[in-house]
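Inspection log for the structure reproduced underneath, given as structure tokens.
For this depiction, one protein chain was excluded, whereas all remaining protein chains were kept in their positions.
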Amino acid sequence: MPGRSESVISVEPVPGVAKPDPILTIDSVRRLFGGVKAVDVAHLEIQRGTITSLIGPNGAGKTTLFNVLTGFDEADDGTWHLNGGPLVGVPSFRVARKGMVRTFQLTRSLARLSVMENVLLAAKNQSGETLRGSVLGRWRSVEEANTKRAAVLLERFGLDTMAQEYAGTLSGGQRKLLEMARALMVEPELVMLDEPTAGVNPALTQSLLEHIKEVRAEGRTVIFIEHDMDVVHEISDWVVVLSQGSVIAEGKPDQISTNPDVIDAYLGRHHGSV
Amino acid sequence: MARKSHIEGLSRLVWLSTPSATTATRSKITHVTQEAQESSIAPVIGLGDVYTRRTMGRLLKTGIGALMVIGVIFSGTVPAWGEGETIKGTLEVISDEGREPVGGARITVSQGGEVIGEADSDDAGDWEIAVPGPGDYVVTLDVGSLPEGVALTDPEAFELENVNVRASQNKTVRFNLGPGLTSGVSTWERVSSLFVVGLKLGAVIALGSIGLSLIFGVTGLVNFAHGELLTVGAVLALFFNASTLGPRWHILIAAVPAILIVAAFGGGQERWLWRPLRHRGTGLIAMIVVSIGMSFALRYVALLAIGGLPSPYLQYAVQRNFEFLGITTVPKNIIIIIFTVVVLTITGLFLLRTKLGTAMRAVSDNPNLAESSGIDVERVIWYTWVIGAGLAALGGIMLGISEQVSWDMGFRLLLLIFAAVILGGLGTAFGAMVGGFIVGVAVEMSTLWIPPEFKTAVGLGILIVMLLIRPQGILGSKERIG
Partner (left out) sequence: MDWSIILVNAIRAAIGVPAAAYALSAVGLNLQFGYTGLLNFGHVASMAVGAYGLALTVDMGGPMWLGLIVGVLAALALAVLLGYPTLRLRADYLAIVTIAAGEILRLTVRSTFAAPLTGGVFGVQRFANPFFAINPIPEGRYGFGRLGFDERSVWVLLVGWTAVVLAVLFVTRLIRSPWGRVVRAIRDDEDATMSLGKNVFYYKMQSLMIGGVIGALAGMYLAIDQQNVVPDAYIPLLTFYAFTVVIIGGPGTLVGPVVGSIVFWFLFEFIDGVMTFVVLEGWTGDLFQTTDIGAMKFVLFGLGLMTLMIYRPQGLFGSREEMMIDAR
């Protein structure tokens, strides 16, 4: 395993434990839906440069947490910081610009744009995207540079042959790859993948996992929501377990799979009931 | 997402089709849409299979034919427009002492329910209001604006209907005033009578709103042709009641076949137009545009059928004011209100107590969940259309009794119906009822403070404000909105 995972070797497997070099810190974040606590995280830190997986039974609040952190939903309470900078109330597009990019559980390819256009869209600081820049027309050189970078990314993800096809014609697996390529085009520091391997065949899953490891090798941090425990074991440096909106366990993959609280949560047994 | 409606998305799952792929190009799309079913939910503007297209083609042709036949029942003319015409008069009290001018009284000229112009009589009692062209107008004297001690010699003659203005004519009309025993109208009388008028308007709006709201709830369609269901109901009733070619039944009897026909029309629309469109995955936006096209077609058929001028039913057209619980109003207003409340109560009980009604509420709330509990969603949708259309037709007939039947009566009410539905909460029937009454009362009572020509704008204002501050309405749930 590359060096990054070592940074969490000595961290205690306790919910809310501090990390040596957190890129994202979350404090007392709560999201209620009509009185029901969807998210209630007292404290959580994500270690820079690691692959952290977020697991938990259905309805545990994982996607809701993603939504709140990235500005797609409002928190009812609490704060969170990316590299020390506060993100409360920051709109989703700004969160992305600050370096925290998320993908969606149900892939959202921009169907009527070509694959290449999908990736080109993600490039930051495009002069041609402003009205002024567009009218003046001086965006060609920037576009060329972006196109080269996009082509490299597409090749890396095996989508270069589909570059001119409508994204809507891609298969489900290809769309997952496209979403990942697109997210990387933004050059994020923190990539948040929502169930990247859902509905994907085993061969493609392996390929996706390799891509995720490459992302870590580039120095980025990855958080991903996952249900497949094999996947979790294979590439996670750290695992966070969410149940009924709260973090009930944190630790390395081996520590988690033997944790009785985690097993309880998945089997649906409530504390104190017979 | 917080902003996208989960329910909207789930309800679209219900509609997504498995297209019958027959060509090479289609197999790709099948692949895509099957993937779409697995991995995402989306409206697709698609092409139906050959069978559906042929049936729909045939139906459209028969539809056109039928509409033309209906349109042929009456022939009407639309008034032309000219220049330089006015309506004028002098308000004065004629007594043994001579003539005393009455100034500061308000006269309103309207046509087809819309205000054309207003004027206050000057110190000489003179007033003149320009009208856009020759035709028939309604001239109304605002009795409340008469000074103390002045009243109409005939208290019911405050409105002159069918005032005909010829080309280039400056038509003079008269209101006969005399020394009044009862001076004008007291504030309580104005407020209470406006309140009753508001409740009546609210009743009509409520009847129109339930269908719109429920249809949105169960299918997601914002039906821009819903107003025409009111109009068609009223026009059909007019045929059975007043047409020289018809059976000349009493309006209360004529209402029955009219409502049944419109209810059947609603069911037919669902069965042969909206359901096939949903099944081949037509997007919501496309369906809204289709409903707009239908709205035009129906409205102008109504114009062909009854002409541009309003027509009254044979009964209840003109009534005298009477006193009811201290309120001065016409009997039909009270009857309409009471009758509508009864109908709404029955509808409410139906929705709450019967199996079908509960199923309708369930589908409106969460179609996917409803389907997995074994409810036949398509059937429920069909019933929703039938009942919604029938209620709308009843509303149209009530409106016709109250105001007269005109070709665009439903369309003019449509925006107020939207206001009511959004105020109450899109997708809830009870919200539509409550919203209807609130909008009706607000619109009518606003004339106490603002000029009557703005009263529709009040309703529209409610609509806009609600959408901005609380889009789910009073009774709606937060998930539904944008």
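Descriptive notes on the structure:
Per-chain numbering from 1; labels A and B assigned in written order.
Please note the rule applied: a residue touches a chain if its C-beta (ideal position, glycine included) is under 8 Å from a C-beta of that chain, and two chains touch if they have at least 3 such contacts.
No experiment lies behind these values; they were computed from the predicted model shown.
Considering the whole complex, the residue from B:102, B:199, B:261 or B:304 that touches the absent chain is B:304.
When the whole complex is considered, the residue among B:259, B:344, B:422 or B:442 that touches the unshown chain is B:422. Residues 70, 72, 91-94, 96-97, 101-104, 106, 108-113, 117, 120-122, 124, 126, 128-131, 133-135, 137, 139, 143, 166, 168-169, 182-183, 186 are the ones on chain A that touch the missing chain. In the full complex, chain B touches the hidden chain at residues 1, 3-5, 8, 25, 29, 32-33, 35-36, 40-47, 53, 56, 60, 63-64, 67-68, 71-72, 75-78, 116-118, 130, 132, 222, 277, 282-290, 292-301, 303-304, 415, 418-419, 422, 451, 453-454, 456-457, 460-461, 463-464, 467-468, 471, 481-482.
Note that in this section only the chains that are shown with their structure count from here on.
Measuring from the averaged C-alpha position of chain A to that of chain B gives a distance of 50 Å.
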